[in-house]
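Accompanying notes for the structure given below.
A single protein chain has been removed from this complex, and every other one stays in its place.
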Amino acid sequence: MSNEQQAMGWTMPELASRVASDLEDGWFVNLGIGLPTLVADYIPEGKEIIFHSENGLLGLGPKPAPGEEDPDLVNAGKEPITLVPGGSYFSQADSFAMIRGGHLDAAILGAFQVSQFGDLASWKLPNATLGRVGGAMDLTVGSKRVFLFMQHTTKKGEAKIVEECSYPLTAKNCVDRIYTNLAVIAVTEDGLVVTELAPNVTFEYVQEHTAAPLKLRLATVRG
Amino acid sequence: MSNEQQAMGWTMPELASRVASDLEDGWFVNLGIGLPTLVADYIPEGKEIIFHSENGLLGLGPKPAPGEEDPDLVNAGKEPITLVPGGSYFSQADSFAMIRGGHLDAAILGAFQVSQFGDLASWKLPNATLGRVGGAMDLTVGSKRVFLFMQHTTKKGEAKIVEECSYPLTAKNCVDRIYTNLAVIAVTEDGLVVTELAPNVTFEYVQEHTAAPLKLRLATVRG
Amino acid sequence: MIEKKFESAVQAVSDMQDGATLLVGGFGGSGLPSHLVAALAEQGAKDLTVVSNNIGAVSDGVAALISNNQVSKIICSFPVGPHADDLVERLQKGTIELEIVPQGTLAERIRAGGAGIPAFYTPTGAHTELGEGKETREFNGRLHLLEQAIVGDYAFIKASKADRWGNLVYRKTMRNFNPVMATAAKITIAEVNEIVKIGEIDPEEIVTPSVFVQRLVQVEAHEEGKVLVHE
Partner (left out) sequence: MIEKKFESAVQAVSDMQDGATLLVGGFGGSGLPSHLVAALAEQGAKDLTVVSNNIGAVSDGVAALISNNQVSKIICSFPVGPHADDLVERLQKGTIELEIVPQGTLAERIRAGGAGIPAFYTPTGAHTELGEGKETREFNGRLHLLEQAIVGDYAFIKASKADRWGNLVYRKTMRNFNPVMATAAKITIAEVNEIVKIGEIDPEEIVTPSVFVQRLVQVEAHEEGKVLVHE
């Protein structure tokens, strides 16, 4: 079932494009390590989105051409990157002052689990010796909006959207919106609300792969 | 008596020179507003002392030549100054991180009163509506050494060195050494100790103008 | 496309409401955003809480807002100077409240506000009348005060150069409170002498990254060699 499910709906590049279309002109956005970094490639023309990398820069640009990598210019995943004109460098203390101080308009992050209350688990597997917390806890408490970018279920087909997280928490009540291959889901005071369905995906199918109650309230089709 | 007393011993330029001779090569030193700024003019050749100004610079240099003043380059007294080669600029938050974090080797400050325990009163007159605290409290709690540079008594001849400060405190137990026109006095666990007398000034004369018990333990004559 | 530039200081402050908390950069006249202050005096918002290091050092700073009866509370470290008379008079009449804060604590409270730190402990001010009534605690055998973050609705700051995104550089000791206040307000308005093209400021030299600046106003630099602080 898993691969079948993960093949449903939006592809990850399509989802990246879908997320990108919700980012507003002039926003400062942090992209988590891994999948979320895809979003940078799909910003619509005419929109200026400034990407933040928590190791200390604003204005993260595309990957450098082969041979152009600079060991002193990396992103939070320690991959070589570039800086766009208008970008800047700063220390970790300043970078996290920016994050924790509420200056980023959005953080787009991955997840192990997310609860119906917007609790997020993303840094440690249960019973693991080691966790990799990095900047995840700061980004989730500090960003004005936390968007998740993820496959709707695990590779094994287990629900990642759950009533209560069983994995160690990153932060409570921090997620605003969940983008998966199947749907866009808003975390509201009224619970989880599906606001958009991927092509050929039914609400029932999404609910079936979700371990928390969902409501359906489709947003008006975006222009 | 007052003017007579203030005319005794070292002149203020002589005292500045006396203080300067105690600063060690490579020290980072903050000079308080007013009299203490004199010290910068008397650093012996061959010694590099780097002066800090709490409004945000290291490497305070001499006054600019007339007509060369830059309104964007001032000291903590808001007077035009210069920057020496090797100097740097930084924000108030960074400047006081430097101060409070214990990175300055010495602060040389003025005083209204100082007690036998090294309590300092320097920011507000008793019953004044307004005080001018500025950076005084941070400098006194943060600097590795606090040296006072002052006339031994007030203009009216009242003792400034007292058993207990009657003026509002800047900080408790913070002063290490007191340089006055009459003497150099160390604040020790054993009380106030005169370690040096100005020329033609007797210990008895100093004690007479001091409202706290003094001990005499002259330091070996400096080479 | 990002465009933070406003046509004038007057436009940039036009939405300020009565009762707002305002951070004003500068150290005396050095790095003072005097055009923004003048525009606010014209705009007229009242009952302001103003946070600024010096009050009264220069006539075109916060002193002008006090004289104009726009200020109900001042938070500062140095409320003394040739232009502090109106402050003293209002204090005596009880129409203005004054909170004196050690300069480093003031800077740190503002930095904390910008950095998402609601409160911190500092040794500064312990055992003094400025620490009276504050929560205390010992660390390493030394008494500390608990100090709260300061956040502004607006910050008026001054810089020498900006680009369209709001990246800022300063000149010499003009920095003072400006970079830290820039981080601690919902709307930071920077008064700058020059706005250059994106990419013209070396990324290594940027002191205030664009994320901290919401509005820009370009003004004339003060005259060469004119020392504003000695009036």
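For reference, chains read A, B and C in written order, and residue numbers begin at 1 within each chain.
FYI, a contact is a pair of C-beta atoms (placed from the backbone, for glycine too) under 8 Å apart; a residue touches a chain by one contact, two chains touch by 3 or more.
Please read all numbers here as calculations on a predicted model, not as lab measurements.
For the chain missing from the display, the contacting residue among B:G87, B:G110 or B:G191 is B:G87, taking the whole complex into account. Touching the missing chain, out of C:P33, C:G61, C:P79 or C:G116, is residue C:G116. Here the missing chain is touched by one residue of A:A16, A:V29, A:I43 or A:L83, and it is A:L83. Screening A:G9, A:P36 or A:G56 against the full complex identifies A:G56 as the residue touching the chain left out.
Contact between chain B and the unshown chain involves residues 25-26, 28, 46, 48, 50, 52, 58-59, 83, 85-90, 96-104, 141-142. Along chain C, the points of touch with the absent chain fall at residues 108, 112, 115-123, 139-140, 144, 169-172, 202-205. Against the chain not shown here, chain A presents residues 53-57, 67-74, 78, 80, 83, 89-93, 95-97, 99-100, 124, 129-138, 141-142, 168-172.
Throughout what follows, only the chains that are shown with their structure count from here on.
The largest tally of C-beta contacts between two chains is found for B-C. Taking each chain's centre as the mean of its C-alpha atoms, the one that lies farthest from the centre of chain A is B.
Centre-to-centre separation between chain A and chain C, using Cα means, comes to 35 Å.
Averaged Cα coordinates give chain A a centre that lies 56 Å from the centre of chain B.
Within chain A, contacts with two or more other chains are made by no residue at all. The multi-chain contact residues of chain C, meaning those touching 2 or more other chains, are 111.
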